[in-house]
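Pasting a structure here, questions to come.
Shown here: the complex without one of its protein chains, the others still in place.
Let's look at chain A:
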Amino acid sequence: MELIDKIKILADSAKYDVSCSSSGSDRKNKKGGLGNAAPSGICHSWTPDGRCISLLKVLFTNHCIYDCKYCVNRSSNDIPRASFTPEELVNLTINFYRRNYIEGLFLSSAVWVSPDYTMELLLKSVKKLREEVNFNGYIHLKAIPGANSALIEEAGKYVDRMSVNIELPSSESLKLLAPQKTKKSITEPMGLIKSKIIENQEERHRFKNAPYFVPGGQSTQLIIGASRDNDLKILRLSESLYKNYNLKRVYYSAYIPVSDHPSLPSISNPPLLREHRLYQADWLLRYYGFNSNEILDEKNPNFDELLDPKSDWALRNIDKFPVEVNKADYYMLLRVPGIGVKSAQRILQARKVSILDFDDLKKLGVVLKRAKYFITCKGRYFQDRNFVNNPPMIRNHLLLEDKIKINEDAEQLSFFQLYPQIMNPIEKISRITGEL
């Protein structure tokens, strides 16, 4: 088979893994070598669906012995199959890299012959890249669930990021849709990678030249809408992954129907808005100091379709407002709808030299559309103070202003927050603000 046909097949079946981030690693180039990592990550192109291309994202093979119902590569599916050789992959990666098409390689795979057999091929490919052609660009490698832990550990020495995809948020849905996988086969490698990363960080702390082990951390992906798990369940899972496994990122992928198996929901459109709400809530967990119980609870286990999670929280906690912009601390500022990380940082910086008014806020780039209902400047409200203690009224106004936006942009918004960490520091912060 020609290389170009392999690319077609193996890129096509890798694309539903939404992660493409190349951030978090500070790997340097070696003497006479090719490539390095940019800690903030770099996007190299954007596909017509609006996603950033940072890494060459392919499967090693799409031959699979498993039959996960939600997956295009399941063994019962009649599709063309292909496999790379390690040599082909190495050649492709460095030739794309030299032309500045990519930041590096994201190598994943279906399970061919056995988990160990597949993992060995992946290991061979990344080892070749590092040792034979002196490639020092970014590598993200998927750990194959069920593979021998010695192989996974060995592979970690060559790559910048590793991930084990959870895909289904609960054991029940795993049993229903991916009966050959177990929770254990997923959490075990995650635990292993976590402890090795911690060991390595301590080592590198003491010896600057100690070899790397997955310096960009690990991530995972959850599919949204293929099973019946509610938003609260998913959010709690993410929270515990951040806390217990030190994950860098949890990615959410709206389920795109690829099969009409009776255990799968019959939907015609991927649940993009729900995916977007999860990203917003995930953001609140990681950067805004929220915990999952503040965002959702047993009584309200699913997101408000119309309102973002932060505004929703603020309206339920109206007694904490208004916040005086010239006095509030960083974390309180972050709790104001419409004020994001960038705005909060700028407010703190500007406060060093002046007392801020609403006009100053505008110049700082703080968007008042949402924030105006929740703040005071020098003790004054932006407008009619009746709003302040009247959540239903504020809600109506927020919705009214959002209405046009939701209709127009529901789909657009969805990917907006996927790749914020790939922008440069100035940009990064401005991406973070936008929606929340």
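As a convention for this text, a residue touches a chain if its C-beta (ideal position, glycine included) is under 8 Å from a C-beta of that chain, and two chains touch if they have at least 3 such contacts; residues count from 1.
Keep this in mind: contacts and distances are computed from a predicted model.
This complex has a chain not shown, and the name its UniProt record holds, of "Ferredoxin", "Cell division ATP-binding protein FtsE", "Probable DNA metabolism protein" or "ABC transmembrane type-1 domain-containing protein", is "Probable DNA metabolism protein".
Here one chain is not drawn; of A:350, A:371 or A:394, the residue touching it is A:350.
Only one of the listed residues, A:99, A:205 or A:299, touches the absent chain: A:99.
Touching the chain that is not shown, out of A:8, A:228 or A:243: A:8 (per the contact rule at the top).
In the complete complex, the hidden chain is touched by one of A:50, A:80 or A:179, namely A:50. Residues of chain A in contact with the chain left out of this view: 3-4, 7-9, 11-12, 14-16, 29, 32-36, 38, 42-54, 56-57, 92, 95-96, 98-101, 103, 134, 137, 256, 269-270, 272, 346, 349-350, 352-354, 356, 359-360, 363-364, 411-412, 414-416, 423-424, 426-427.
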